[in-house]
Every structure is written in structure tokens, then in C-alpha cells.
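Only one protein chain is missing from this complex, and each of the others stays in its spot.
Showing subunit A:
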Amino acid sequence: MTTLLVDIGSTTIKLCEAGTRAVRVVPRAPGISPGEQVLSLTNGADRLRVCSSANAAPRVGVLGLTRGHSAPAAAAGNVAYTHLLGERPASPLPHVDILVMAGGVDGADHTHLRTCLSRTRLADHPHDVLVWAGADDPDLVAHLPVDHRAPNVLDHRLRPSPGGLSDLIHNLHLGDLVDHKGLRPLAGATETPILPTPTILTVAAERLTRDNFLPDVTHPFLLVDIGGTTTTIHHNTHHVFTDLGVANPHRALATHTGLMDLATAIDPPQARSLYHSLSEGKIPTPQTAFLTCLYLSLWRLTHQGTLTPQNFTSLLVTGGAWQGTPTPDILRVATTACGLPHAHWNLCLDHHYEFWTHGLTAPAMDHQRDRMPSP
């Protein structure tokens, strides 16, 4: 009995026969759904286990009274745009999976909010699902075809409270994975439900803590997986950055406020020249793209206060994007991004995708968290 493990990414499909280290990486074929392509690659395997990181989050549009609060919360998705309520877009907006509308403070006077809502034309914002994540007054959006409500992204003391919206978007994504990502052809062919790759990483991280299947990794460790269009960091839970992948870090570069620090971390002797390239959205090499994603993902978590990098002894880098990057560069960029340039982390590179294979071959019960319907 052979079990074939499959990871469907945005740009590649990874295949590995369970129990071996022979990983094949196949480019995604144009004009064919990922599910059909996987079936063409199985070569008569008895069993299939599949995860998908392709377009790892739904496209989200955000309409708010300000641009400040709902956009970060909606970052659980792939934020396509952020606009102000009541403002007509200057040019047609792209279709999004989820349109998030937010505004107002619970219990406050909503005169201004009502005015802005009344001026908002949903036809200007094509979407599949409408989510309200603003003030809790039910009358506010009674005239709108709201599909889901999330807790207000501002709490009553005007502090950002993004957790509820973030969870809702995540759950909508799980429910959406099979139909929207072209995996329907795999219906009935997989041994376990198809899960998002970040969930598999979480399972693997738990197994690593328990079974220590990578002996070089000391505990506690920080896990980074950088793919074509997303970056995932495992730290207590997984954090997915849908704008950070080696194929598409340009939007993230355009909004990052410390490009000189980034350039200095990546290439100290040529920092100024690299800074100018990055400022113009140019990524000179694939290694630069990898290091950029590594830096920005760690920097964001550190500056959000959700990462405590002082507590880690190992940095585990998985995925294939790191290959060809000198290990001192990876360490320097990671520690600098976390504000700990002199940290002595043990760097472990997952040469054979063992982290992924252990996560995907875990007993099915380990996959129960974030479970989604089998296709």
C-alpha cells in the first residue's frame, strides 16, 4: 500500500511517497485545475493525502469609516482594497470573495455612520459574501443583505478588536477551499479531508514537540514556511501572510515603512543599492525574495507584539524557497527582523520537506482541528 502526499501550492505541486524522502516538485500546469493535475500525477497510488496552500486566503474588500481598523483584522484574508464608506471608487473595483463593512462604536451616536452607509452602493463593490463588523446596532445595516456579522473591530474603549472578524474570515475560507480552489476532482480520492497547509504545519509542530522527529531542532522553536504566494509562521498558532510569497512580495514592499533596515539586513555592504531596487519594487534575486518574506513576516509579528522572539532557541525553515540562500544570511535577516541582531538561534533547514510529510502523515485524528467537509 502506497500513500502519496501532495501539497498544492500557487506555483508548484509537491508530491512525496510516504515513508520516503523523494519529493517531486512539479510546476502548476496552466489550463487545468489543480485537482485534475494531481490526479494525473498520482501514478496509481493506493491512497492520497492532500493539503493546499494555493491562494491561501480569500480575497477581501474592506469598507470602513477610516482605513485604520478593519483592514488589519481582514488580513486573515487577502485584502484586495480598503476604501471609505460612502466614497465612490474612482475606478471599477475587482470582485472579492468577502466584502467587509465596518464602522462606528457600540452605543455611540451613529448619525455620520448612517449617512456614509446610505451613500454606499454595493454595486460598486462586487462580492460573494457581505460581512458587517461594525457597531452592534442591528438597525444600522437592516437595509443591507448582510450574510454574516462579526463583533465590532473597535471595542467600546476604541481599541482595535480584530479577533472576531479574523476568525470569521478564516472559517469562511475553510468552508470555501474545496469548491473555489479547483479541488473538486479529488472528491472521494483522498484518505483524509483536504486541509490548508498552515493547518498541516500546526499538526507537524505539535508532533515535533512531542516526537522530536527532527533531532537538530531545539525547543522552543520558531517555524517559518515561505511559499510562492504566502508565508506561514508557526508560533503557538499559525500566522498566514497572504501578501508575502517569493512570487509576489511587491505589494508588501510598497507599504513597508523601513526598507533601509530590510536592505541592511539582507545585504549590508550593498544596502543602499538594494534599498533603491526595493523602493522601485525590484527584487534582484530569488534569494532576496525569500529573505524579504522572512524579514517582513517576522518583523510584522514582532511589531504587533504577537511574537516573543527572545524565547526561541531554534529557527526552523521549511518549504523550498530558502534553497540557495546562505545560512548566515538567513540567521542575520531573521534575528534583525525580530530586533535581536545578536541572538544565537540554532538554524535548522528542512532539506527534505520532513516537516510537511510528518504533518500530512499524522493520524487522521490529529487533523480534526480546523476540519472541513471531505470533497
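One rule holds for everything that comes next: a residue touches a chain if its C-beta (ideal position, glycine included) is under 8 Å from a C-beta of that chain, and two chains touch if they have at least 3 such contacts; residues count from 1.
Please note the rule applied: contacts and distances are computed from a predicted model.
This figure omits one chain of the complex; the name its UniProt record holds, of "4Fe-4S dicluster domain-containing protein", "Cu-processing system ATP-binding protein", "Methylaspartate mutase epsilon subunit" or "ATP synthase subunit b", is "Methylaspartate mutase epsilon subunit". Of the candidate positions A:236, A:279, A:304 or A:327, contact with the hidden chain is made by A:279. Touching the missing chain, out of A:10, A:264, A:297 or A:361, is residue A:264. By the touch rule set out above, subunit A reaches the unshown chain at residues 257-261, 264-265, 272-273, 275, 279, 336, 339, 341.
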